[in-house]
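As C-alpha cells, the structure follows; a few thoughts come after it.
Only one protein chain is missing from this complex, and each of the others stays in its spot.
When the chains are written out, they are named A and B in that same order, and each has its own residue count from 1.
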Amino acid sequence: MSRVVVIGSGLAGLVAANRLADGGADVVLLSKGIGGLQLGQGTVDVLGYTPERVTNPIKAVTKVDKGHPYAAIGAQGVLTALSYLKELVPDLLVGDPEANYHLPTAVGALRPTCLAQPSMLAGNLKAGSAVVVVGLRRLKDFQPELVAGNLARTELPDGGRVSARAINVDAVAREGEIDSSGLVFANAFDDPAFRARFAAMLAPQLNDGEIVALPAVIGLKDRQAHQDLSTQLGHPIFEIPLPPPSVAGLRLNQALNARAQAAGVRMVSGVRTVGFTADGDRIRSVRNATVPAEREYRADAFVLATGGFEAGALSMDSYGTVTETLFGLPLVGAENTPLIHGDYWGGEQPIFRVGVAVDPQMRVLGNGQPVYANLRAAGDLIAGSSRWSEKSGDGIAAASAVLAADSILKEL
Amino acid sequence: MRKLAVDVVVIGGGSTGAGVVRDVAMRGYSTVLLERADLGQGTTGRFHGLLHSGGRYVVSDPLSATECAQENAILSRIQAGAVEMTGGYFVTGPDDDPSFADKFLAGAAATGVPAQEIPVAEALRNEPRLNRGIKRAIEVLDGTVDGWQLVWGAANSARHYGAQILTYHKVTKIDTVDGHVAAVHCTDLKNGEDVVIETGFVLNCAGPWAGQIAAMAGAHPVDVIPGRGIMVAMSHRLVNRVVNRCIYPADGDILVPVHTVSIIGTTDVKVDDPDNLAIEANEVQQMFDAGEVLVPGFRKARALHAWAGARPLIKDNRVAATDTRHMSRGMAVIDHTTRDGLDGMLTIGGGKLTTYRLMAEHIVDAMCEKLGEKRVCRTADEDMPVEGAGPNYVVTHRLHDREHDRLDDQIICECELMSRKMFTDALAEQPKGTFDDLRRQLRLGMGPCQGGFCSMRATGIALASEHIDIERATELLRLFLKNRWIGLWPILHGEQLRQTALDNWIFAGTLDIEHLPAAESEVVL
Partner (left out) sequence: MATDGLEFAGHSLSRASLDACVKCTICETQCPVAAVTPLFSGPKYVGPQAERFRNGESVDHSLDYCSSCGTCTLVCPQGVQIAELNSQARAVMKADHMPLRDKLIGQTVLMGKVMTPVAPIAKAALNNKPIRKVMEAVVKVHEDAPMPPPQSQTFEGWFRKRPTPAGPFPRGPVVFFHGCAGGYFEVETSKKSVEVLEYLGYQVIVPKQGCCGLAQQSNGLFKGATKDVLKLCDDLRSAGKDLTIVSSSGSCTGMLKHEAHEIMGVEDERLKDVGTRIVDMMEFLLDLHEAGELPTDFAPIGMKVPYHAPCQLKSQGIGKPALEVLRLIPDLEVVDSGAVCCGIAGTYGLKKEKYEVAQAVGKPLFDMVKATSSELALCDTETCRWQIQKSSGVRTEHPIYLIHRAYGLS
C-alpha cells in the first residue's frame, strides 16, 4: 500500500486525508495542533463577495480572475468537493452550490455562505420577519443588543428588512462562574434537562411569530439539540457562530477527525513538521521536531495543508522577507508593494494574498513547473484569494484537497 | 453658548497642564483646564514610560539629572500607584566605549543621582535576556510610570480642589483687552457648543501646540520645535528593569518594562506638524537593531505596537535647530509681557514627564510673582487622592485582582485582564468617551491581540449600558479598530502578523464586519 503524508489538520488536511484513505492509501496525518476549524464559523464558504454580494456561488466561481485559486480548481472541482463534504458529515452540512445563504453574524451583519449547519438555516431571513436575539448573560462573546441593532438596520439581499429586538437570559451553564465559555454552554445544552430549563425561562419572553436567534452553543455532540429546543419553545430558532472558540467549528472538526480515524488515517499530532529530504524532484521524507531527536516520515506523496499566516505556514520576518516555512517554496504575490497598507478600512492587505501557485492537480509551481513532482498544496497556502473578505476559504480548501488527493490516487 | 469665569485658564491636558492645574487649584485659585481631546492623548501618552532616575542626564545635562532624581523620589511617593519602582541598569554594550561608565559614575556623584556599579554577572543573573557581552553594569533607581494614570491622578486631585477639567474642548480664540488676556473661547467638540471663559490669566501648557495657542493671543511666534520620537512596545517584559545603554544619549538607547510590555525607544527627528507624526520604516528598523544590542534575539521577539510622540522643545540657539536631542530639556517659561507686551499669559515648554510637577511649580510661581501674590506650592507634600494612597504599582496587580474576582465577574480584555466592572465603571464616568479614551485608562485592547477578542465584547457592553445607540456603538468599534491599526501596521511581522491574520479572520471573515450598514448621518465620536 502506498503511503501519503498529509501535513496540517484544518479543513484542507482533513478532507485530503479522508479522501486519500477512502481511495485506499495509507495515510499519515501530521499536525502541530488540532487544526483551525474551530477558529472559523463552522459553515462552508464558497464565494460570498466579488466584491458585490454573490447569490450563486458556483456561477461566481467560473468568473474569477486568473491567479485566483478557483481559476485552477474550476467549478467542477468545487462541486465534487461540496458533495464529498456532505457525504463526510451528512448531518452537519446542508446547502445548494448554486445559492448562498445569508446568515446573521455576531455583530449583526448578513454573511453569505454556501453550506451551513442545519441549526443555522432559520437565519436565512425573509423580509418582514421578526427576530428576537437572545443573549446569555454569562457568555461574553455574544452581545445580543449589537446583533439586533445592526440586523434591524440592514437591508436584506432581496430587499426589505426584518425587525429585531434583544433580550438576555441568565441561564447557568455551570455553577460557580459567570464567565462561561461557549464550550461550557454547548456541553450544558447537550443535556436535555438543561434545555428544558432554558426553554422554560425563555418561552414566556417570546412573542408570537418571532424567530429566535441564539449563539451557536446549542449542543456539541447532540445533533438534535437545536431541533428539540425549537420544539420546546414552539418557535423556529437559529444559531449564530461565535468568534473562537467556535462550537460550530468544533463540531465540524470533531466530525471530520472521527471520520478520518474510522477511515484508518494515522494521526500524529503535537509536533511541528520542520524539515524534509528530497531525491531530485521528489520529496522523500519530512521530519517532525520531536525532542530530543527528530522523527522522519517517508512517503510516496505529500499534501501540504499547513495554512497561511494565521497558522505559521507563511511568515514574514522583521526585515519584511516572506517565506513558506517548511519547504521554502516559491511564493506568489510577495513582490507586491506595499504588502501592508495603513488604512484598516482600505481593503484587504495584499500580504494575505501571498501564497504558492498550483496547477490543476494542485502541484506547487515554481517558474511554471512543479517544484516537486509529488508535493501538492491544499487550502490557505494557495495564493491569490482574499478569503476572509470574499468568503472563499472553505471552498478553496475543500476543493484543492479533493483535487490533490484524487490526482495522487491516480498516480499511485 | 456657555459662560464661565475663573481666575486662571490652563490650556493643555498633558502632564504639564494637569500638573499646573493641580498646583493652581491647590494654591486657591479658581481654574479650568481645557484640552482639545482626552487627557494625556498627546505627548504624555506617547512616551516610553520611563520615570528617570536622572542617570540619563548625569553627563549631558547635570541640572536635569538632579531635578530628575529629586522628582523621581517625590512622584514615587505622591503618585505611588502610577509608578513602578523597577530599578534600572546602565550597561556598556559589547561595542560601546567602557570609559563612558567612569564619566557616568563621576557625573552621578556630582549630581546626587544614586548609582553604583555592579558585577556584570549579577546583572545577567537578574536579567537573563540581556546581552551576555555587556562589559559594565551600573544600577540606578529608574522606575516606570503610566503617563495616563499620572495625568488623571493630577486632574482628579485638581478637581478635589475645585478645578474644572474640560476635555474635548478646543480653544478657538483668546480675547485680549488693552494688552491683557480677558477671555478664552472654546468649542465643546462633543456637542458643538461654544464656551467663553472670562479670565485674568492663561497658562499655556499645550506642549508642541503651544506656538499655536500663543499665536491666538496675538503673541509673536513661539518657536516650539516638535521632536518626533518613535517607540515600539514588545509583547511581554523582555526585562524587568529599565535597561539603558551606558553611552552619550542616542537613539534606541533604552528598553523600559511598563505594565505587561517592554518598550524600546526612541528616535528624535525634527518635524513641522505635531499632529502628523509618521512612524517611518527605517526608524522602526533602527529600533529593532538597537534592541538586538540590548537583548539578543530582539528581532524574533514579538513587536506589538508602535507610536510616535512629539517632544515640546523650545528653540534654543545654542545648538542647531535640526538636532533637537541636544537642546535643553530644562524647562523654559516664556513671559509674554516682556516679549510681546501681553499681560496675563505665560507659555511653558521643554521639560520632561519626570519633572512635570516641578515644571508646574515653576510656572505657577512665575504667575504668582506677576500677580504680586505669595502663595506657596504644596504639590510635593500631599499624596494624590487615589493612586497616592496605596503602595507602588506592581505588574502582578491585575493578576492578583482577577484571582479574587474571576468567578464573580467577566474578563472582557483577556490580554490585559480588564474586567467587565472596570469597563462599565469607566464608561459611566466617561459616557461620551471613545473606546480609545477608555483604553488609556483601562489598557483595553493594548495586549497581544490588539483588540481582536475584546473590542466586540466592549462594543456590545457599551451598547447594552444604554449610554450610546447602535450607530454610535458601531462607529466606535470601527474607529477603535482603525486606530489600533495605525500603531500596528508599521511594525507588523512575525508573531504579530500571525495575530493580525487571526484577527482579520474573525472580523472580516467570521463577523463580516466590512458589510455592516453605514450610519445614516455622520456620527460625532
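Just a few scattered comments:
The criterion applied here is as follows: a residue touches a chain if its C-beta (ideal position, glycine included) is under 8 Å from a C-beta of that chain, and two chains touch if they have at least 3 such contacts.
A quick note: this is a predicted structure, and the numbers were derived from the prediction, not measured.
Taking every chain of the complex into account, the omitted one touches A, B. Which of A:K59, A:K126, A:R174 or A:R282 touches the hidden chain is settled by the complete complex: it is A:R174.
The residue from A:G24, A:G128 or A:G270 that touches the chain not shown here is A:G270. Checked against the hidden chain, the listed residues B:P128, B:G192 or B:G372 yield one contact partner: B:P128.
When the full complex is taken into account, the listed residue touching the unshown chain is A:N288, out of A:S129, A:N288 or A:S400.
In the full complex, chain B makes contact with the omitted chain through residues 128-129, 235-237, 240, 260-261, 297, 301-302, 394-396, 398-400, 402-403, 406-407, 414-415, 417, 447-449, 452-453, 495, 498-499, 502. Against the chain not displayed here, chain A makes contact via residues 31-36, 38-39, 174, 176-177, 180-181, 183-184, 187, 244-245, 250, 258, 261, 266-272, 288-293, 295, 310-312.
Definition applied: only the chains that are shown with their structure count from here on.
Taking each chain's centre as the average of its CA atoms, chain A and chain B sit 42 Å apart. Contact residues of chain B toward chain A in the complex are 285, 288, 299-300, 303, 406-412, 420, 453, 456-457, 459-461, 463-464, 469-471, 473-474, 477-478, 481-482, 484-486, 489-490, 492-494, 497-498, 500-502, 504-506, 508-517. Residue ranges on chain A touching chain B, taken from their complex, read 39-41, 49, 53, 105-111, 138, 140-141, 143-146, 149-150, 152-155, 166, 176-179, 241-244, 246, 308-310, 312, 315-320, 340-345, 348-349, 351-352, 387-389, 391, 393.
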